[in-house]
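A single protein chain has been omitted from the complex, and every remaining protein chain is retained in its original position.
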Amino acid sequence: MSKGFFSGLLATLVGLWSFTAISETDGVFDEYRELMGDDNPAIFVIYDGEEIWFTPAGPKSVSLAQCDLGLGPGVVEGAYAQLPRYFSDAQRVQDIEARLEYCMTHLQGRSPDKVRANAYSQRGELGTELEALVAWIADQSSGLTIAPAQAHAKERSAYTLGESLFYYRAGPHDFSCATCHEQTGRRIRLQALPNLTTHQGAAAAYSTWPAYRVSQGIVRTMGWRMRDCMRQQRMPELIMGSEASVALQTYLSVNGAGGSMAAPGLKR
Amino acid sequence: MQTIIRICAFIIFSSALHADESYNVLLNSMVDKNFVTVERLKQDELQAFCSQPRSATVDEPRAAELREAALKGVPTPPGENYLGDWQRGEKVAINGRGLQYSDDPDQANGGNCYACHQLDPTELAYGTLGPSLSGYGARGQNPAMLEYTWTKLWNTHAYNVCSHMPRFGAAGILTTQQLQDVMAFLFDPESPVNRPQP
Amino acid sequence: MGNWDPLGLTRRGFIKASSALWVAATLPQKIWAATLRPAAAFQTTTLEATFEALGSVPKFSDAILFSTPDIAENGAVVPVKIEVDAAALPGVSKLYVIVEKNPNPVAAVFEVPPSAQPYAETRVKVAQTGKLYAVAEVDGQLFMTEKETKVTLGGCGG
Partner (left out) sequence: MASRIRIRAQLKDDYCEVKALMRHPMETGLRKDQSGVAIPANFIEDVQVVHNDAVVMQAYWGAAVSANPFLGVRFKGGAQGDVVKIIWRDNQGDSGSGETTIR
């Protein structure tokens, strides 16, 4: 291509593609949401979750009732709002999924591979044990303040790592989380995109996961949301409870700290 | 002077370390799925350079190098023929499939233009991550405009080094033919992009 | 959006507070009325055939208020609400929800006994952008209101 010839025009032309912000994004679906009302089928899943928590399972045939979610063995109320956090028994920072996997493998004696393989509903499935447990545990923090622990050095480094992963561009499309979630008032097609680098955006997003997805008819977890964002970024499959998944959730929960939990939410 | 060099070296070294750490964590946190492998986690120079917040200060000389390199890699379309078939281009613009592990690798990739841009003004479901391109053809259909737009689609970083738009040509997301068709969708007076606003 | 407690009971402990309102699915079975499911109407595949199965092409009536969103965020769940102005159109015995472009247009039929109001609300799947019809039956005569709902594509590739 003959580079020099048009170079004088380039500066002007670059301006043509420059940005004119459009921010009428909210409101497009107001009517839809109003007609949808507040009825959230997640309630059925919450009940399942409570039942599963107290039901003996695994080779050791014990329930999860002694599982420590961070506030002491068996304390569920308020636990979700303080995750992810460092657990000294596991010697790492864990989100709810990593923690449940830990309890299922250590208390109940189950295989970690199987726990992970059956974590999220696949097409045609109507919910998994893990999804139900997370829905119930999150509901037990409803109305409470998002307050992830940041006292331990590993909790703070999980945040820093999460932040750098948030901006990590890779893959055929050069996408990162920031591609869609670093600006305020933007949308993709018609879906409003939260700015996850701000307190307001992160709190709004973090507080409403897990969520009942009306398009799928099931409750999805925040960990699943991380995996699905990676899929949409054209990345490989994110492992449930992995260091990257936990770090990204730490980044979001710390950015959203002070917000009020309202999960399970209701989403498209 | 030597101290300054050391500090610079340290900054460069530590940021490289930082990127390495992210890469290693991602490598340990992800698995291959269908046709998508962890190879994709490796960053090229441009991706590594652009993995920081918008607000971060840009190393301008390095940015200029990367822009130059991007521009050099942009080929002229066969026979300098920039414009294909706008109707096929419209389908490419609408189609959002391609390269996700849930997609069928045997199907042609889409451009997913509507995810970020307004094009046909009668289509309501358009995103706003990028500017509106409705009426793009009215900006003129001269050689400079054609070359500029072609370059933008092929490798946007030739102009805006850390733009969030994919490198549709350079990264092999769309074929040359698909890009020519998208060009026609943008420029053709008959294309709905250039229809008068309703 | 996140606050979805319909009874105003929750906060945490939704379960404790509301369990009294729950009943296990073990109640005495069925009080099925003498009516039959209009099976044929559920099997038609075009709008014309559907109206034929119902008996006639309904007349437009302003007495039927039909709420559906102009744009649906998701075709899998489109809220619909039918409310008939009983003063303007008395004696409604049936309500139909019809989705023009679905594989089988009839989505739901509501039989309205005299004790009920001519009112029904549900959520339906809408395969693609097109018209939705609310049909009311009065003494074998059909009346309708139509509304277009646009089903949009998702953001990240459909």
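Labels A, B and C are assigned to the chains in the order they are written; within every chain, residues are numbered from 1.
Quick note on the criterion: a residue touches a chain if its C-beta (ideal position, glycine included) is under 8 Å from a C-beta of that chain, and two chains touch if they have at least 3 such contacts.
Predicted model, so just to flag it, every value in this text is computed and none were measured.
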### Message
Among the chains present in the display, which ones are touched by the chain that isn't there?
### Response
A, C
## Note on the structure
Where subunit C meets the left-out chain, the residues are 6-7, 21-25, 27, 29-33, 35, 37-38, 42, 76-79, 81, 99, 102-104, 106-113, 115-117, 119-125
### Message
Could you pull out which residues of subunit A are in touch with the chain that's been left out?
### Response
37, 39, 41, 43-44, 47-48, 51, 122-126, 214, 217
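Just so we're on the same page, only the chains that are shown with their structure count from here on.
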### Query
What topology does the chain contact graph adopt: line, ring, star, complete, or other?
complete
### Message
Based only on mean CA positions, could you tell me how far subunit B sits from subunit C in angstrom?
### Response
44
#### Entry: Chain centre separation in whole Å, for subunit B relative to subunit A (CA means)
27
### Task
Provide the list of subunit B residues touching at least two other chains, using ranges where the numbers run on.
100, 114-115, 124-125, 127
### Query
Mind pulling the subunit A residues that touch 2 or more other chains?
28, 187-190, 232
### Of all residues in subunit A, those that touch subunit B in their complex
1, 3, 6, 9-10, 13-14, 16-23, 25, 28, 161, 164-165, 167-176, 178-180, 182-183, 185-190, 193, 197, 230-232, 234-239, 242-245, 247
### Summary
Note: in the complex, subunit A contacts subunit C through residues 28-29, 31-33, 35-40, 42-43, 46-47, 50, 77-78, 139-144, 187-191, 207-208, 214-217, 232, 262-268
### Query
If you look only at subunit B, which of its residues touch subunit C in the complex?
94-98, 100, 103, 110, 112, 114-115, 124-125, 127
